[in-house]
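The excerpt is restricted to a subset of chains, each kept in its original location.
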Amino acid sequence: MPTNIGTGEFKPADAGFEARVRDSFNRQPAMHLIGAVLATVKPGLCEVEMPRKPDVTQQHGFVHGGIVGMIADSAAGYAAYSLFPADATVLTVEYKMNLMAPADGDRMLARAQVTRHGRTLTIVAFDVFAEKSGKMLHCATGLATMMCMLGRPDAPRTAAS
Amino acid sequence: MPTNIGTGEFKPADAGFEARVRDSFNRQPAMHLIGAVLATVKPGLCEVEMPRKPDVTQQHGFVHGGIVGMIADSAAGYAAYSLFPADATVLTVEYKMNLMAPADGDRMLARAQVTRHGRTLTIVAFDVFAEKSGKMLHCATGLATMMCMLGRPDAPRTAAS
């Protein structure tokens, strides 16, 4: 199956990366709004899943291309973030996505994998698939540039901090 | 203020373009989900607005970058669609977006304008701004490639059609 995902292996800077990624994802109301969940977190790899519900569709009944971009951007950001030090947060510098087929399925899967991890910038390749009747349709492919912001914890600071 | 918006003037192929664009936009449940509305439709130009609500934010309280991409993609698609013949629909081939500043504002505005309109492909430049205390912050800029699908009406066909 065509995919533009890399096969790199990376060592995380922070052993607690998975809990950190899951905690950050869960603090994003926009992910809850569209019903996206974090399926897989490995060093430099992240998968975000989302069931197709009527309220995330466009005028033809497929999942909206913007929603496809949302889960792709999210997966890409967390693939990068998984490799960052604990005391850092992630910013999306830019992304480019080709929508190759209608997002026609009961479930969407965005898979992102780091292509190159640098100190400041991390490049991530991602793909989005629609699952229908057990088959995976390759809907979208893209590349993202993520930035590591050192010394800016991802978690919100409380009054006590 | 920096902007990458073109200044082209275009003649629509269909005099009823505005009603057609507004009708199509309104049939997108995903736009209703995030509270986006179609503010302006002119030949080759489209603006989409969205108030900042808690459920479209990320972990820092700003509007989620994926949501920024959603309204940008939507504005770009309808900027192109405004120039299409009545018997056509629009597909997003691809887009690329740079997120330049946090989407920190009470209201978001995505403005898209056609750079080049071709028979099959139409290139659209877009910008997204966050309005805060009356000031407009330039949050994102990008380019999209849109495809005209002739003979595929955008409206859903009913049993009678």
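Note that the chains are named A and B in the order they appear, and that numbering of residues resets to 1 at the start of each chain.
Rule of thumb we're sticking to: a contact is a pair of C-beta atoms (placed from the backbone, for glycine too) under 8 Å apart; a residue touches a chain by one contact, two chains touch by 3 or more.
Everything quoted here is computed from the prediction, not taken from an experiment.
Shown chains number 2; the total number of identical copies in the complete complex of this file is 4.
The criterion applied here is as follows: only the chains that are shown with their structure count from here on.
Centre-to-centre, using mean CA coordinates, chain A is 23 Å away from chain B. Residues 24, 27-34, 54-61, 64-67, 69-71, 73-74, 77, 89, 91-99, 154-156 of chain B are the ones that touch chain A when the two sit in their complex.
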